[in-house]
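All protein chains but one are shown at their positions in the complex.
Moving on, here comes chain A:
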Amino acid sequence: LPGQSEREKGERKRIRLHAADWARPTCKRLSWACSQSWWAGPSSFPSLFHLSASRVSRPPTATSTRGPSSLPPQAARQPPGRRGEASRTDAMSSPSPLCAASGSTALRAPPPLLRFRRPAAAVSASVARAAPAVSDDLVLRIAEQLEDSVTSSSPLLDPLRSASALSLLSTPWPTRRSSEAFRFTDISYLRSFPISLPSRAPDLAPPASPFPSHVHFSDGLLVSASGAHVSSLADLPPGRARDRAAAALAASAEFAHKDLFYDFNAVGARDVVVVHVPEGVKVADDPVQIMFTYTNCGAESMLMSNPRILVVAEKEAEVAIVEEHFGAGEEGGCYWANPVAEIIIDAGARVVHSYVQRQSFAAAHTKWTVVQQDTSSKYEFVEVSTGAKLNRHNLHIQQLGPETETELSTLHLTSQNKQIHDLHSKLILDHPRGFSRQLHKCIACGAGNSIFDGNIKVNRYAQQTDAGQETKCLVLSPKALVNVKPNLQIIADDVKCTHGAAISGDLDPNELFYFQARGIKTDTATDALLYFFGAHVIKRIPFKPVNEKALAQFKELLASSRQMTNEALLS
């Protein structure tokens, strides 16, 4: 087609090969692949479906060469929809009405095994270079569903969506053996139910907020956004905020350290809430409270939500955000929350970010927080995670200028059996005189699993960095498991970096004795010490209502888990 670059041609060709070569038995598979090549013509599909229904094939193994492959005879019938190709944005805005009509989102049976057609002839080198290794069945299925569910989205999101869609084509579902980032984390819970997507926001009353600026996401869909500097992406008037948002989203398309959950969110996010604080405006005392409520609609499926927020703090601005994730439906709702928060902090700005996660105990919560800090900026982050059966937080902070300050504090409490809490944090320092402190505390009761991978990269030009990392874990029961991997990768040679990890099975006996020596009974002292262990982090949240609520909930969970252990001991 005229006007297309060589690379694009190659990509399209590759995608076409994929689509045709391992046509899945589901027509949706093809429609997904086709729509990713931005072929909009509905007329193309029937023939492809026809094609696909007649042959099933097994996805190729990673070792086989994917790119240069001969076209199997049937696939030589190129989808005529290619003619319908227009510019990217056009295609994106009308994502194959057929897809929408594709029907239910039920799980299909996995394809039966068939002989795999080995590729034969070679194609151009460019295609070979761009060829991905493998495309995962489950990933594509979910991506397809997500893509279908987004009927209209702001054009500003397009570059992000397409980049993520592209990468999803070649991202395998991470397993503990194949992916280092998931070495300790068992994410099989995400596969236990088929995914369903919310069609519209449920009619639940929005939760009350003590703060004037608040945002409410219900099941990933933006319900309300009110506040001076808060707006949804679609409602942003043209101006500075919109430009910054557009630039930020375009830049997110090039985020190199992402994983498939980030991509899922990019593809499935319908709207983005933008908190844009103009230059010099200091509103750190009036936080923007962003509440994410989740429900589950069916017992047979997992409702997946992909809310996304973008915070831009211009030069010398100060803003505070409070993120709260909790279940709003009945107890024990089973859903998958996949939020992404992007925070851009310009020179001299300050962002105070409090994040409280108390999802239902049958929910999965995979979150990304991506932060960029410019010169002399401050980022203070406090996380309190007590809910969710599978909780994975990826925290990525990139330093873009010298003299930044980063303070991270996290508290994880696994109080239920088989609860998994995971924090994978990555702080990349490329500029001198950065200051950072990270404190991670976790209490593992019951048969829970807590994972911490704290990575700090001090690169060559990050001289005179002062980085400290401390992790303290309490393993309170014989079945609890804690995996801790503090790692500092230091290339600069004039730095001050410390890291410490303490995993103990019991509270410090000296501290306990100190309490006893002052007349406080052992039981009370143990409870108090456990409470204060966690409160040390929770108290760092600067806003009283949030703070107190989190403390109260933490206390309650500790009491209930203590009761559980007592009962277990007695029985």
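Here is the rule we use: a residue touches a chain if its C-beta (ideal position, glycine included) is under 8 Å from a C-beta of that chain, and two chains touch if they have at least 3 such contacts; residues count from 1.
The criterion applied here is as follows: contacts and distances are computed from a predicted model.
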Missing subunit (named according to UniProt) among the choices "Transcription and mRNA export factor ENY2", "Geranylgeranyl transferase type-2 subunit beta", "Phosphatidylinositol-glycan biosynthesis class F protein isoform X3" or "ABC transporter I family member 6, chloroplastic": "ABC transporter I family member 6, chloroplastic"
Listed residues A:Ala246, A:Leu529 or A:Met564, member touching the removed chain: A:Leu529
Missing-chain contacts mapped onto chain A: 508-511, 513-522, 524-525, 528-529, 532-533, 535-536
